[in-house]
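Once you've had a glance at the structure underneath, I'll fire off some questions.
Removed from the display is one protein chain of the complex; every other protein chain stays in position.
Up next, chain A:
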Amino acid sequence: MIDQNIVKVSMADLNVIQRSGLIRTSGLGSCVGLTMYDPVLHQAGMVHVMLPSSTIVRGGEMNIAKYADTALPELLKRLLELGSSKSNLVAKMAGGSQMFAFGGNNDTMRIGPRNTESCKVTLKNLGIPLIAEDTGGNFGRTIELDCSTGILYIRSVQMGAKEL
């Protein structure tokens, strides 16, 4: 484990990993961590999506890794560039929780479920199957995908560890 290659993905960020090692994102709350995995070439990509849709962007430069509707196509593009074929790719995701459960600005409150929903719609449009998910709840998650096996490891403070 010590020399293992670990690729980190921070908030509103995306990255890819090839052959071996782990790709990780930490402290997902209402954000969604989505992975696409190619079991043939053993390569994977991960996004840490913060918001459901890029249509709300008010001018300026846009970080496409931040929004579900732009980050997922970009991740797919990156994997295709690395030689993956679309028919081999499968997706897993986790996160999208509601960290604080009370009223106020409703749109913001529901951002976790909306992120999850937007990821699903975008995946469907891209034609990539979602084979596992651990979303919702009111707790944070850290996720790690093992690029040699495709297993997604999920850790949380309240619910312990699980594998997808």
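Note that a residue touches a chain if its C-beta (ideal position, glycine included) is under 8 Å from a C-beta of that chain, and two chains touch if they have at least 3 such contacts; residues count from 1.
Note that in this section contacts and distances are computed from a predicted model.
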{"item": "Per UniProt, the name of the complex member that is left out, chosen from \"Spermidine/putrescine transport system substrate-binding protein\", \"Iron ABC transporter permease\", \"Hydrogenase\" or \"CheY-P-specific phosphatase CheC\"", "value": "\"CheY-P-specific phosphatase CheC\""}
{"item": "Of A:14, A:31 or A:119, the residue in touch with the unshown chain", "value": "A:31"}
{"item": "Absent-chain interface as seen on chain A, which is shown", "value": "10-13, 26-31, 50-51, 56-60, 63, 66, 97, 99-105, 108, 111, 138-142, 156-158"}
